[in-house]
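Every protein chain but one is kept in place in this view of the complex.
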Amino acid sequence: MRKILIVDDSTTIRKMVRASLRQLDDAEFVEAASGLAAIEQIALGPVALIVLDLNMPDMHGMDVLKFVRGHRASKDVPVMVLTTRGDDSSRDTALAAGATLYFTKPFTPPVLLAGAKDLLSGVGPQA
Amino acid sequence: MTDGQQAADRFILFTVAGTTYAVHSHDVHHMEMIEEVTRVPNAPPFVDGVVFSRGHVIPVVNLRARFGFERVPHTLRTRLVVVQAAAGRIVGLIADEAREFVVLPAHAIQPPHDTLAGLSGRYLQGIASVGDRMILVLNLERVLDFGAIAAAGEPPVADAASA
Partner (left out) sequence: MSPSELPAGDEPSSDFLNDYFAECDEHLMGVRRLLLRLEQSIGRGDINTSVLDELFRHFHSLKGISGMVELRPAEELSHRAEDYLRALRRHDVRLSPEGVNALFDATQLFEQVVNARRSGGVIPAIDAAVATIAGLVSARPADLAAPVPGAPAGAPLTPHWRFLFAPSRELVGRGIRVDLIRTRLTALGEIIHAAPHVTDSGMIAFEFIVATGADAETIAALQQDGVTAERLPDASVVSDPAAAVDPEWPAVGEPSPVAGSVAPSHVVRVDLTRLDDLMRNVGDLVISRARLGETLARIESHVPAGEWRAVQENALVIDRQLRTLREAIMRVRLVPIGEIFRRMPFVVRDLARETGKRVRLQLQGQSTEIDKFLIERMMDPVLHLVRNAVSHGIETADERVAAGKRPEATITLSASTAGEIVTLEVADDGRGIDVEAVRSRAAGAGLDPATAGDAAGLLELLCAPGFSTRDESDRASGRGVGMAVVKSTVEELGGVLRMETAAGAGTRFIVELPVTLAITDALIAKVGAETFAAPQAAVREVIAVPLSAIRALEQNEITPYRGGVLPLVRLSRLFGLADAARDTLHVLVVGTGGSALGLAVDRVVGQREIVVRAATDPLVKVAGISGATDLGDGRVVLIIDPAALARQMRGRPAGVVDGIAGGGGR
């Protein structure tokens, strides 16, 4: 079973991401509503894919990303970052900080799914 | 002369009734202008009373009275010279003026003449000459030692008479 970690402070969005990725094989979903909770999930066990919202109140997604890339347990985990419409600078910084793919909200579910499939099968840009 | 020596020979000068006296600078805490002195009943006659100085209650010794001169009202130049006596005693001395520092090497200070012996001579450690000035170097312990003098049976008031 591959653990897919969905990180977003909005319940609605978490649900929608989960719904979007339901088609993935062998997937087990865990959700985190805050940056700290996301890191906690990494502490608890290996994660196969992270879907990460950048704009979170307690700890900015960028800091989560940096932590993920800096810790041996998670540095190679593919990360799909969700940024908001019009936030180009964030996108660039995220990519520079090690994000594997980025999507702007509102995302289109099939596109999200396609991206996830690619990353999980080892295709596409590596971290 | 090395700095260390200089420090050891540094004196503070002040005048009382026209005469210049000197006290070792390391015995002097500080000098301040005099404010209200509170009389202490039944204290020795040359003790004007007490004042607050830097947070402490200290006795104020009127040097004029101590040396047998008449008291005068304070002026802008009157200074309270706060000195450190033995055993942690802090006492204030009222001087007419106190402004100068001077370096007096040990050899420049002569012991008081026998002719000056007697009550006045008791207070002096020595006499120095600087140019044509005569400077009396004080022995603080004696100046402040009311007890010994009282014990010797000579009331301080007699100073004025014998001056």
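Order as written gives the chain letters A and B; numbering starts at 1 within each chain.
To be clear about the criterion, a contact is a pair of C-beta atoms (placed from the backbone, for glycine too) under 8 Å apart; a residue touches a chain by one contact, two chains touch by 3 or more.
This one's a predicted model, so the numbers in the text were calculated from it and none came from an experiment.
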Touching the absent chain when the full complex is considered, from B:26, B:77 or B:133: B:77
Contacts of chain B with the absent chain, listed as residue ranges: 30, 32-33, 35-52, 54-59, 61-62, 65, 71, 76-77, 89-91, 99, 144, 146-147
Interface with the unshown chain - residue positions in chain A: 9-13, 15-16, 19-20, 22-23, 33-37, 39-40, 42-45, 55, 57-59, 67, 71-73, 84-85, 105-110, 113
